Structure formats: structure tokens, C-alpha cells
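If you scroll down you'll find the structure; I have some questions about it.
One protein chain omitted, others in place.
Moving on, here comes subunit A:
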Amino acid sequence: MAEKHINARGLQCPGPIVQIFKEAQNCAAGDILCVEVTDQGFKKDIAAWCKKTKNELLSLEEEGGVIKARIKKG
């Protein structure tokens, strides 16, 4: 299973979530997407996205203002 890293730091909304939409299209079920983001709104967005698209949010962490999410493509 592939693991893909996305650096979406510095991107303002809608940047990060649009990138996820795009990358997720190229992933197979079970693939892992790791994203780093500085847009705080992303925390809510990614939770809503996973819920609505039936992907799994494995973890959501924040360290020094950088948000790191790991998502499993459903």
C-alpha cells in the first residue's frame, strides 16, 4: 500500500482541502495520505471531508502550529 506525503503548509483555505480532493482521486483504497498544513481551519475541514467522503481519519495532531493528518483512502 502506498503512502503519499503532501506539504500544504502556507496554503490558505481552500488550498489544503482542494489538494486532498485531487490527491485522493489518484489513490487506491487503503493508501495512506499524510498532510502537513498550517491553516487552522483545516482541522474542521478534514474531519468533515473524511465523514462526507467515507475516508478514514487515522490521526490529527498539532505541533507548534503545524497540523499533521493521516488519512486512509476508503
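Here is the rule we go by: contacts are C-beta pairs under 8 Å (C-beta built on N, C-alpha and C of every residue); 3 or more make two chains touch, one makes a residue touch a chain; residues count from 1.
Everything below uses one rule, namely that contacts and distances are computed from a predicted model.
Enquirer: Quick one: the chain not pictured, UniProt calls it what, "Coenzyme A disulfide reductase", "Dihydroorotate dehydrogenase", "ABC transporter permease subunit" or "Cytochrome c oxidase subunit IVB"?
Expert: So, among "Coenzyme A disulfide reductase", "Dihydroorotate dehydrogenase", "ABC transporter permease subunit" or "Cytochrome c oxidase subunit IVB", the name matching the hidden chain's UniProt entry is "Coenzyme A disulfide reductase".
Enquirer: What residues on subunit A make contact with the chain left out of this view?
Expert: Its contact residues with the unshown chain are 9-10, 12-14, 17-18, 21, 38-41, 44-45, 48-49, 52, 64-66.
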